[in-house]
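Every protein chain of the complex appears in place save one, which is left out.
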Amino acid sequence: MKKVISANQSVSYAVRAAKAQVIAAYPITPQSSIVEMLSGFCASGELNARFINVESEHSAMAACMSASVAGARTFTATSSQGLALMHEVLHYASGLRLPIVMANVNRALASPFNLKADLSDSLSQRDTGWLQFYCESGQEVFDTIIQSYRIAEQLLLPVMVNLEGFILSHTYEIVDVPEQRDVDRFLPPAPPRESLDVDNPAMFGSTTDYYINFRYKMHADMERAKVLCRESDAEFKGMFGREYGLLCPYRCEDADLILITAGTIAGSCRVVADRYRTKGLKVGVLRIRLFRPFPAELIRAALRGARKAAVIDRDFSPGCGGIFAQEIKAALQGSGSEVLVFEFIAGLGGKDVTDTDIGQIIEHTINMSKPGESAWMGLLR
Amino acid sequence: MKKVISANQSVSYAVRAAKAQVIAAYPITPQSSIVEMLSGFCASGELNARFINVESEHSAMAACMSASVAGARTFTATSSQGLALMHEVLHYASGLRLPIVMANVNRALASPFNLKADLSDSLSQRDTGWLQFYCESGQEVFDTIIQSYRIAEQLLLPVMVNLEGFILSHTYEIVDVPEQRDVDRFLPPAPPRESLDVDNPAMFGSTTDYYINFRYKMHADMERAKVLCRESDAEFKGMFGREYGLLCPYRCEDADLILITAGTIAGSCRVVADRYRTKGLKVGVLRIRLFRPFPAELIRAALRGARKAAVIDRDFSPGCGGIFAQEIKAALQGSGSEVLVFEFIAGLGGKDVTDTDIGQIIEHTINMSKPGESAWMGLLR
Amino acid sequence: MLPITAISFITTEGNETGEWRSQRPVLDQEKCNRCGLCWMYCPDNAVRPAGDVFEISYTYCKGCGICAQECPKGAILIVKEER
Amino acid sequence: MLPITAISFITTEGNETGEWRSQRPVLDQEKCNRCGLCWMYCPDNAVRPAGDVFEISYTYCKGCGICAQECPKGAILIVKEER
Amino acid sequence: MDGIAQIKFPVEQEELVCPGHTACPGCGAVLAMKYVLKGLGPRTMAVIPPACAGVISGGFPFMALKIPVLRIPFESTAITASGIRAALDAMGKKDIHVLAWAGDGATFDIGLQALSGAAERNDDIIYVCYDNEGYMNTGIQRSSATPEGAWTTTTPAPYVKDTPKKDIVRIMAAHKIPYIATASIGYPADLIKKVNKAKEKKGTRFILVFSPCPTGWRYSSEMTIRIARLAVQTDLFPLYEIEDGENYTLNPRRSAKPVRDYFKLQGRFRNLKEDNLKRFEEMLRKERDYLNRMAG
Amino acid sequence: MDGIAQIKFPVEQEELVCPGHTACPGCGAVLAMKYVLKGLGPRTMAVIPPACAGVISGGFPFMALKIPVLRIPFESTAITASGIRAALDAMGKKDIHVLAWAGDGATFDIGLQALSGAAERNDDIIYVCYDNEGYMNTGIQRSSATPEGAWTTTTPAPYVKDTPKKDIVRIMAAHKIPYIATASIGYPADLIKKVNKAKEKKGTRFILVFSPCPTGWRYSSEMTIRIARLAVQTDLFPLYEIEDGENYTLNPRRSAKPVRDYFKLQGRFRNLKEDNLKRFEEMLRKERDYLNRMAG
Amino acid sequence: MYEIRFHGRGGQGAVVASIVLASAFFKEGKFVQAFPSFGAERRGAPVLAYTRADDSEIRERFGIYAPDCLIVLDSSLTRRKGITSGLKEGHWIVINSDSRPVDYRFPGDFRVATLDANSIARKYGLGSASVPIVNTTILGAFSRATQTVSIDSVMAAVKEYAPSKPEENAKAALEAFQAVQF
Partner (left out) sequence: MYEIRFHGRGGQGAVVASIVLASAFFKEGKFVQAFPSFGAERRGAPVLAYTRADDSEIRERFGIYAPDCLIVLDSSLTRRKGITSGLKEGHWIVINSDSRPVDYRFPGDFRVATLDANSIARKYGLGSASVPIVNTTILGAFSRATQTVSIDSVMAAVKEYAPSKPEENAKAALEAFQAVQF
């Protein structure tokens, strides 16, 4: 049924539909409305789950971790500082191979403080062993959370679903919330897995000299994840008529210049790309939806035809550059691709990325013969 | 004066020589002997510093942060879980532009537990805005800490000095501990900076819409950092006769195959490289000493002549690969370099990387016409 | 020219929060006994000693009504803010 | 074949910590009154009820000496471990 | 200014809180800050975690406080104050008060451990918690300082919060620190007196200041002071001091009013049930007995 | 096995701790685990943070405990137990005890906040802290449970620790949880009795078990039990119970021995000074008075 | 694409109004977007909110800088400088005010509609007498003045979103629809 709701509400409805059993979360702007709505669902019994009012995000993730080892379907949501505080436990969750699903509402990291959208918070968790999705609409947020549970429970790895603070989290738009029975069909109860069991005692996560072997298993499963994500996306389409893919190309087939970005900026890019198309300039847009595991092969394929690519990063690794840009370049190196990759940092701290900004990015990319330093858009004077 | 000491002791002597004023640290294997030695120095008055026995690493970094804003020279040391727990505060420290110096004794991250060397702990802090050095000897550890204070205080950015757990931290070797007066000459008291002052009240780290501008400043200063690191390294050589550079090439000039790695593995690589040289094979070794800011230009330059490069990562980003390898490839992309980059994951969880392993890596790289998937060395059966 | 990071030096006095006001306290100096409670209890420092009386600064007064509520002499009246 | 991550199922009973021992407790059944204190206090479960007596398992006994120290009857003697 | 001479209670007149701050109309937290700084004076450095206090203190390039302030992580209030003290000591700077200024969420919940650590080391700081009984800055979620029976956005009506308020004072008393006090913005003179007393001591000092929040508690802004007083008069928030964790001094008891008077003014208590009220009275009796026993 | 029938105190005979574990000879922590599991029985799930207990519990693929165990982050003992309980409830699994098993460092310091959170929510878990008064697993550093006057590697001789042990029991009592007890491996029957009592209750239960450590305390391994008893006999570690934070039950006082007897057996106290001793006796007197006052 | 900017004060419900209006458009088959101007909302402090409506999917994710209409919930806000910034010439400014459109002068040629939403809201007991809640009421005036969305859709949306007194809210909107002056 279609509703006009915010993406944060969309997250909450999705978690209710997924029938999470244990939810432990801590409020933080701009995620708070998720916690509020979910605690409401749990209090009213609309969702038959235990809601733990933890005293910090470190505990929120720790509770999800242990509840998951005990066999429950778990959920948490956070943002920026909260996600950063979970960092240590994020490593545990993946190392213990737990199908936890988390929503992260992207927000800039302190210091200084800024409450607005910035992907650096989740991207700086890129080495923690979590799958990472980046969404661009309330609908995609709902669908991705449902898909994530399925993927996580097949793969036994945790999944982080990211949506930009305010720009997406607080924007109301039309979301088709499917019937519960359809969701149940797509997402049955979790398949059985090793868990705490007084009848078969085992110790989880102890010290080991086989560390490298377990890391290798995680590596292998991350490779498998790409396949699983495509499969469940396809199945999802079969049932709900919507699919997303791992990368979302727009008019890329014949494009000379491809704008590459993640999250909401992609929508605005399409608007501007179309304008340039009418001017006869072959511009395409490639949105990266799945960042972990990083779909390097698909990136290479998507850029095969293009002469230039402009990566727009709403994130920044100090002393390195835009994170998407770096990983894209790494994927291209040695692949024989000739594409020139131009790097742009834009929209940090929720700075609005306007059609004008995107226009400038395109102009800049067209005019420069080869990439120079990364260009920063929208600095305030 | 030359002594046979462990690298952890070397850290402690260096901090004493640097005259840190506030030390807040929390014990963790294999860092503990640093905390023990430093608390001894503070108790006995050998080092006139306040030692804060914090209740966690999050607090250790928070204490260094505030003490640094108050104007003091601060130090902490940690490892793996402790570093991960500091994650949120690491972002604060760089965002507040504080010249904190920290030693991190690299250890594998849980879960599962493993107490041995693995660079993933510090590398998964690569987006936090800290400079990162990776050392290969007790001498280098000492010298790098002294250099780091100078760089940090000129640049107003924090510096992390990394040494591998046990393999380096607990290995005793000859370290030349310089005279205090010489250290004082190289490292005078910190130049004055904005700090908490009742006579000129200011608020540090508040909320701001200029967030992107401050990030840009950090970016610019990270670029400057590369220059400053080279300068202070040169000055250091002038005074102490030792220098390191940002990258440490060994027999790379004429090399066809260059082994690239960080930390102690480099030493073993040189041994094996020499063996192959005697066999007439042109093998070189490139050790990455400074990882943040990432010296991309120098990497490109160093690899210009080579046909193949084999990157040995004692670290791993699930769903992506070896972290050094990725960033090296990103640096090479679009630079016109033809070098073929082969990726190897080795030594995770302290797995010994033997001369045989390195030999196999070389053989593999020679025999393969082009890079395939990353190869994992030393999996246990 | 921005500092190296967000370091604030300027006070908030430039921010005229009186603009938020939907009701306005009016102080009747006749009734006032100078007890200073309004000054003490005003969350916005909008009541100030001026010479030997207290005055309300409408530049900052947000119209919370505390001063009127707490005035022992009923010397402060709350009226609708007309702009 | 390894599990997906470090999940332990096998007990430590295969680890013969008796090997650590530098001194050895010797139990004199004559003096023993079966009070079970040695069994109760042994940190390594090296004292075990066997039928109606207690026996010391040298496979695990680390030689801490607690049993001898706590035995009310002085029934346990600590001697140097000879290997 | 002889007019001021007539003020019934003598207090520092210098204002260290600037007007123009962005607190809601009638905010109790601002008053707490105003009074505490009147007590401490300008030679004070403060740390402030995320909270309404953080927002109120100003956004770059503006500041609402006339003292040096450091904005810190939510978990770290006490330890960052300790860090500043350590730095001042190491640099030989004296006669400066280090103020840790935090809300109840930062104190009862996410910052409790750092606070306990500072108390255990008896670090030389003044920790003031302004208690508005919830996470207000993020939109009125429950904290462990939220009283039983109160509505918040995470203890939604009609279910409301079903666990009692955490007894932070008793927890701090267990740390046997030199000075602990409860105070209220309803009684500024008493609050300032206690701040002055704390000032004279060394080591970890803890003051809990009751600070009503019209926005979060759902009452009309002019009632802030009245509600603060009622909390004391109903014994819901007794005023007292504890020295070295053992010596209790209770403020003279104010006219005992029925708890109802307090609850009925606030929208957050609309769903309060009879049995809540009973438990409250029972609880208050117990607490009174306990305090009297302690005061000996 | 009639031989066993003669055992002076009736205790569960099934051993849930396997031999072959890697504790030091004479380890008190292992005994604590042995006794507590005798009390709880096999239908128990445990969480264990990094600690000697973690090492003792075994390294992959081995386990020294015959119950399901999860190895958790150092900060998270209580909340991970709460998480397991929430999962069991959500999945409708009953009659299972959730045991949080942590050392003093994980309890008094880095895990205190998570513990306080669980206690505030009154989560249905049994939290046992085996107290060996320091960070032993990392090589004997001070924790806030380390007593004044004790040597550790971070309170090096001759300076030693100059602050008293944190009073965790009083802190937990301030949380008014259903059951709190102090126990000692020197008195297994009493310890097991208390575990059984805790078992019968719901909500957050906390037991502090005094567990001497020959390696860290610098004494000869056979003295473990003796030292545990001396701690009780000298009143340094009084045994008692607190129900609902208010009802105190003190164990009958054992022959009062001078504190010296306790100290002189341990190398860690070699640097204890006369004035330490004085403060100790003073402190012990106060504590006794306090407990008596509370008890009746 | 039709873009609306709401001007209100903390506590007046400008954000809710933007959502209600969006769903009114949605009921007429439009694609919609509604979002606030982000920041801590304090009672009485000026706040902005936005609504977008279009016949085709809305892909724009940047701010609204050149709205097609302003809805002003508090007449006093009209005196803030720059209130009309970006508003397209010839387009509507709908104001909650007891004065007449002609009493308003704005820099530029805009069409002004006014209605006394306060008294209507009071009449239907929306909010308190001192602080009437006019956010639903004024949407009726918007419907009539701009003709972009039907009053039925507005009333339906109002009923759906009103936390309490749905009928009264809807009636108020209808009365506003009738009473608005331009």
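For the reader, a short list of remarks on this structure follows.
Every chain is named by a letter (A, B, C, D, E, F and G) in the order it is written, and numbering of its residues begins at 1.
Following the convention adopted for this analysis, contacts are C-beta pairs under 8 Å (C-beta built on N, C-alpha and C of every residue); 3 or more make two chains touch, one makes a residue touch a chain.
Just so you know, these numbers come straight off a predicted model, no measurement behind them.
The absent chain, not drawn in this view, touches the displayed chains B, D, F throughout the complex. In the complete complex, the residue from B:Val183, B:Ile265 or B:Met377 that touches the missing chain is B:Ile265. Interface note for the absent chain: among B:Gln154, B:Thr171 or B:Gln360, the touching residue is B:Thr171. Between the chain not shown and the residues F:Val55, F:Val169 or F:Val232, the one that touches is F:Val55. Not every partner is drawn; the one left out touches chain B at residues 2, 4, 30, 115-116, 136, 166-168, 170-174, 264-265, 267-268, 270-271, 350, 352-355. Across the interface with the omitted chain, chain F contributes residues 22-25, 55, 137, 215, 221. Listed for chain D, the residues touching the missing chain in the whole complex are 17, 19-23, 62-63, 80-81, 83.
Methods note: only the chains that are shown with their structure count from here on.
Where touching is counted per the definition, the chains common to chain E and chain F are A, B. Steps from chain D to chain E, minimised over paths through touching chains, total 2. The central chain of the assembly on a C-alpha centroid basis is A.
For chain E, the chain with the farthest CA centroid is D.
Top-ranked chain pair, ordered by C-beta pairs in contact, is A-B. Chain A and chain F have Cα centroids lying 43 Å from one another.
With each centre defined as the average position of its C-alpha atoms, the distance from chain B to chain F rounds to 39 Å. Chain C and chain E have centres, each the mean of its CA atoms, that are 23 Å apart. Across the assembly, chain F contributes residues 54, 58-61, 63, 66, 71, 73, 75, 109-110, 112-113, 116-117, 120-121, 144 that each touch 2 or more other chains.
Shared contact sites, meaning residues of chain C that touch two or more other chains, fall at 5-9, 17, 20-21, 62-63.
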